[in-house]
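Encoded as structure tokens, here's the structure I'll be asking about.
For this view, one protein chain was removed and the others were kept in their places.
Letters A, B and C name the chains as they come in the text, with residue numbers starting at 1 for each one.
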Amino acid sequence: MPNDDIYRKQTFGQKTGFGRRPILLVVDFVNGFTDPEVFGGGNIAEAVAATVPLLAFFRAQGLPVGFTRIVYADDGSDCGIWCEKVPRLRELTEAAHQSQVVDALAPRPGELVIRKTQASAFFGTHLAGVLLSKGVDTIVMAGCTTSGCVRASAIDAMSSNFRLVVASDCVGDRALGPHEANLFDIGQKYGDLLSSRAIMDEIAAVA
Amino acid sequence: MPNDDIYRKQTFGQKTGFGRRPILLVVDFVNGFTDPEVFGGGNIAEAVAATVPLLAFFRAQGLPVGFTRIVYADDGSDCGIWCEKVPRLRELTEAAHQSQVVDALAPRPGELVIRKTQASAFFGTHLAGVLLSKGVDTIVMAGCTTSGCVRASAIDAMSSNFRLVVASDCVGDRALGPHEANLFDIGQKYGDLLSSRAIMDEIAAVA
Amino acid sequence: MPNDDIYRKQTFGQKTGFGRRPILLVVDFVNGFTDPEVFGGGNIAEAVAATVPLLAFFRAQGLPVGFTRIVYADDGSDCGIWCEKVPRLRELTEAAHQSQVVDALAPRPGELVIRKTQASAFFGTHLAGVLLSKGVDTIVMAGCTTSGCVRASAIDAMSSNFRLVVASDCVGDRALGPHEANLFDIGQKYGDLLSSRAIMDEIAAVA
Partner (left out) sequence: MPNDDIYRKQTFGQKTGFGRRPILLVVDFVNGFTDPEVFGGGNIAEAVAATVPLLAFFRAQGLPVGFTRIVYADDGSDCGIWCEKVPRLRELTEAAHQSQVVDALAPRPGELVIRKTQASAFFGTHLAGVLLSKGVDTIVMAGCTTSGCVRASAIDAMSSNFRLVVASDCVGDRALGPHEANLFDIGQKYGDLLSSRAIMDEIAAVA
């Protein structure tokens, strides 16, 4: 963790808080990212476990929830350069076991599932528009990996002008160094870092 | 630097190389990001210095170059949540000294300058379209900060399906930990890391 | 005007109404589009005149207003294929008289002005994000041309999931056939068509 004096002096890291209506966005918690033989490892399994009560809380509160999955065409017709950089990505097809949301967090009918082909949940998807139509102005983010799709989605959440709160115990990565480094960057630049407990307390206090 | 065995096993970090036509994209090397009293510090000054010969090389080869600047309206009318997170960003207005490209790398007439309000050079800008119209398929990236606007632009370069080569000595950050951590992430996931010397050699060999 | 039985049978043309917070978006009412020797003509002057009281109403209500201008770099470095299709577009540069908002509707400090290089107010701009940060969910649209930048912006407003109300007497075109044809398309597919009088009445009734 870098000495953050310079960040403070340069006004980074202010809290941006919650708006009127949050969504829980669960990024890429699919079978292939919990399995260390595919794209998983590190603290991802713990992050999935910590997300279970957070998801239950959002559902109980009647708040919207959404999920993302990486999905490429079966025939690879929409694979681009990212599949050259990380060739196993092309295994993530519509019906593949690896690209299904993990059972512990399975989406229910009526819950949003966004298919994407890039790291960010927003890039080349209709997520921003769907959130606008639901009156969402705040994204509570869980998922993996912290240094990959969570980081990319966090940047785009801020860039789209959503308020972002990352559930710090509900995001995970295959390696802990990048996990910590990216949490630091996100907290300084793109969103608030709060435990899932603190998030539930804050939302419950308002409701 | 994390042990990268798991990255190798999971097929991260393949080289994606150069395409037919590269542009040199100089991200946010403006006065405010070289001044430690504003947003600068760390190794940013060295990165600017290393970019001088790289920029001269692209110009000598007749290859396109582009620059980005963060520019908000003088009256703050287009500031969003990022300016809540990092309040001093709103000082970066059209005429402010802080938001001018540094003299050592000053754009020449006919060279592309992209104004942006978010971290990524692509978000809410017409950069992708301009690159397409110039036949560019490869982005050689210099600039700052490695953990901020370079990282965000790198993700979007890959997501847009440009080939990305980050000039590792021509990117800098206010703090070295985030600099290193983000170079690692970029190299594994979004682009090739090459020294400016190696980039010039490779382009010269083809030309 | 086509027989619209088939549109009705196929469920086109439902009213979508107003949301919680509207903005008045004035598209491309700049000097060059009111001058028939440049890009103007037809009923554009009347549409500008009809927009004057609508703009005054939004300001009096304390509701947000925004303006768009087409602006290309002085050196043409960001001109793309649209400037091949319509070469005089490249005259619309930052300081050119042709690309300034008309005096009758001049933006005031604190009012949003979006520079764009394509037909849509949203394409390659940060408009969608700025609207989100202002809590805007409804766009009242004035401007020109109905068949050009208004039509393109209308499609993107709907596609972004904003509610769209086009002020039918506040949009104009260099030729009346395209004006009418595009109003018909917009009304069937992308937004409500209301007179500026009806818009002011409806907003006043709620306020």
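Definition applied: a residue touches a chain if its C-beta (ideal position, glycine included) is under 8 Å from a C-beta of that chain, and two chains touch if they have at least 3 such contacts.
Just so it is clear, the model here is predicted, and its values are computed rather than measured.
S.K.: Taking the full complex into account, find the residue in C:F39, C:F58 or C:Y72 that is in contact with the omitted chain.
M.R.: C:F39
S.K.: Which residue, C:R20, C:R88, C:R108 or C:R197, contacts the hidden chain when the whole complex is considered?
M.R.: C:R88
S.K.: Out of C:A49, C:L63, C:V113 or C:A175, point to the residue that touches the absent chain in the complete complex.
M.R.: For the chain that is not drawn, the touching residue is C:A175.
S.K.: Which positions on chain C touch the chain that was left off?
M.R.: Listed in rising order, the touching residues are 1-3, 6-7, 10-14, 16, 36, 38-39, 41-42, 80-82, 84-88, 118-120, 123-124, 147-148, 151-152, 155-156, 158-159, 161-163, 174-178, 181-182, 184-185, 189-191.
S.K.: What residue numbers in chain A mark contact with the hidden partner chain?
M.R.: With respect to the unshown chain, the touching residues of chain A are 73, 75-81, 109-118, 123-130, 132-133.
S.K.: Can you list, in ascending order, the chain B residues touching the missing chain?
M.R.: 128-130, 132-133, 135, 137, 159-162
Here is the rule we use: only the chains that are shown with their structure count from here on.
S.K.: In whole angstrom, how far does the Cα centroid of chain A sit from the Cα centroid of chain C?
M.R.: That pair's centroid distance is 35 Å.
S.K.: What's the distance between the Cα centroids of chain B and chain C, rounded to whole Å?
M.R.: It comes to 34 Å between the two C-alpha centres.
S.K.: Tell me, which residues of chain B touch at least two other chains?
M.R.: As it turns out, chain B has residues touching two or more other chains at 80-81, 118, 123-124.
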